[in-house]
Each structure stands twice: as C-alpha cells, then as structure tokens.
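Some notes on the structure that comes next.
Here the complex is missing a single protein chain, while all its other protein chains stay put.
What follows is chain A.
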Amino acid sequence: CRSLAARLGPVCLDAASFSRRRLSFGPQFVYTPESADKSLGETSRMNLFQAVTSALDNTLANDPSAVVFGEDVAFGGVFRCTVGLKDKYGKDRVFNTPLSEQGIVGFAIGHAVAGATTVAEIQFGDYIFPAFDQIANEASKYRYRSGNHFNCGSLTVRAPIGAVGHGALYHSQSPEGFFAHLPGIKVVIPRGPIQAKGLLLACINDPDPCFYFEPKILYRSAVEDVPVNGYVLPIGKAEVLIEGSDVTLIGYGTQVHVLREVARLAQSELGVSCELIDMRTILPFDEETVYASVCKTGRCLIAHEAPLTGGFGAELAASVQEHCFLNLEAPVRRVAGHDTPFPHIFENFYLPHQRRCLAAIKDLIGY
C-alpha cells in the first residue's frame, strides 16, 4: 500500500513546513510514471517542466530560426520551463517581452508569418484571453483567408493550465473549450513528461498554429525517465491507457491520473472494468479511438476540470451519442467543474473528484 504522502500526491511536497491542521487541496491522484520506447535512446530523469525545457533545447539546437519568448522567459520562467536557455542560445533567441498577452501572440503570429519557428509562452492560461482576438480572428484564419499565400503554421503557444490546489479563479482555469471551437488551430494537452516532450516537439514541427496547454500541477509532481534526444508523438491521436469492458473513461491532462484511480476503485469497489482514454489532442480530436471504445463498452464517462456547460465534454458527448447510439446502455455522462468560477477554499468540492466520478460510474452501471 502507498504511504500517506504518496497518496496525497504533490500537495504534500512541502508539507513538512506546515502544521498538521493544513487542509490538502487540488486534484487527488498519484502520478504513475511511464517509460519511453527503448528505441528513443538515452534517457534522463525529468519532471514535466524539465521535459518542456528539453524539447525547447532540442528545438533551439536544431532550428536556427527558432526563438522562445514571453513574460519572464529570460531568467528561466515562473515555472522554470526555460531555465538555462538564454545563456545557451543568446538573448536574441530567448527573451522577455513586455507585459501584454495580445502583444505576445500578435508578435508571435507575425514572426511565424515571416517563416521562423516561434514558441511563445503565456504565463498562465487564465491570462490568454487578451490574445483571443489574435488567436480566433488571425492565427486560426491566416492560411484560409489568404488562399494559402500566407500562414502562421510555425507558431506554437504554450501556457500552464489547470488546478494547482490554491490557484482559485485566476491561476487554475482550463480554457481548452474556448479553443476547441476554432477551426484552423490545434490544441494539445499532455499527461506527463514523456508525453509532454514528444507532443510539444510535434506541435513545434506541425504546419498549423498549435496551442499547447501544460497541466501546471504536474510540472514538479510528474517525474519520468525522458529521452534526451528529440522525438515526436502524434497529434490528433488519443491513447487507450487501460483496456476494459464495462465503461469508457475519457479525460486529458491531470484528470487522466484521477481517472486511473477511479478505474482502480471501480474494479475494487464495484467490480466494474473501465477502459481509460487520454484524448491528448482536443482539436482535431480522435473520433475513431473514442467511438471504437464506447461501441465496445456501451457506457461513457467524460471528466474535465473546466466547467460543465459548453465544455469540451459537451462536444465529445454529442459526437459519441451520434455515432454510438445503438450501442449505448446508458446516457453519456460528464463529471466536470461546476458552472461557477474556479473557487479557492472550495477547490476539492469543485473539481471532478474521484468520488464524484465513481458515483457517476455507479449511475451508469445501474441505469
């Protein structure tokens, strides 16, 4: 059995300095390290932010046109994703911008239009909204509206997202739902360091503008042996992490790890066999893998931190019921953040907690 500290996961990393009465907040999960394909060669122990640094390092080393920028990027970034890069590649390639998200993304789009590889950082996903006009009206439409004379495909925008235990309204949001609605871009969310590096490199090399959202709570808590060389993982392909027969569980980012625990509890408490899918790419999403799974199990539970109404789960649910209707034993269920702003002290009751997911599975089985 796991130790108490491990069970509580990352929220206890600095528990030693706090009193025993300190409440524990944030997504409840234990990170299960994965291993990389042996063919990818030498590995090094990295957490998620180090995996991001590694991907950026590979990019800057191999692509002379590549630059990385954003607020506080030069000294290493508030989440340490760019540590060491300025010293290694120079301040013309790794630099700070003034404090303006609309400026950062607008500037980044233009830099990509000129043909150069561009990786822009938005400090928190919660602050991406001033850039939404540039993303919705410009980046996503650049190729289409110009008859393919111009494009900003060499653009990747990175931002940390998701619950962190104490982030409240403005340091916890999951904005992927807004971006799922923009034909022309790609939206990718990794679940761990090996995934993070491969998917980020795929985004950087992708011919479309990509929005890459990093679950911030995993930056330090997710640690694996990550290949040091560059490699890409497929964009637009979901991954079945656990095969099962009774219920399909669908999630992405941090929620994948919560759902792992849910699958384990479903088996031990309910005798239910769950199949777990990590979407990995929100747009364009992998329909084939999802439909195949739900047609097999007949039951579908989608879980995401973002609020329920109009969330990405709504698109998945609509598509699943359309394509799997005759195979469904129960309605498609979503367990999501509530339709409220992300609260501070109530975080544990807001998130799609493993017990809420388990209760939903009970409903699905008993339908």
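For the reader, a short list of remarks on this structure follows.
Everything below uses one rule, namely that contacts are C-beta pairs under 8 Å (C-beta built on N, C-alpha and C of every residue); 3 or more make two chains touch, one makes a residue touch a chain; residues count from 1.
We adopt the following convention: contacts and distances are computed from a predicted model.
Not shown: a single chain whose UniProt protein name, out of "AP-4 complex subunit epsilon", "Interferon omega-1-like", "2-oxoisovalerate dehydrogenase subunit alpha" or "ATP synthase complex subunit 8", is "2-oxoisovalerate dehydrogenase subunit alpha".
Considering the whole complex, the residue from A:Gln28, A:Thr82 or A:Gln134 that touches the absent chain is A:Gln134. Of the options A:Ser39, A:Asn148 or A:Ser268, the residue whose C-beta touches the omitted chain is A:Asn148.
One chain of the complex is left out; on chain A, the residues touching it are 65, 67, 92-93, 95, 97-98, 100, 102-103, 105-116, 118, 130, 133-134, 137-138, 141-151, 153, 183-184, 186, 207-208, 236, 284-285, 287-288.
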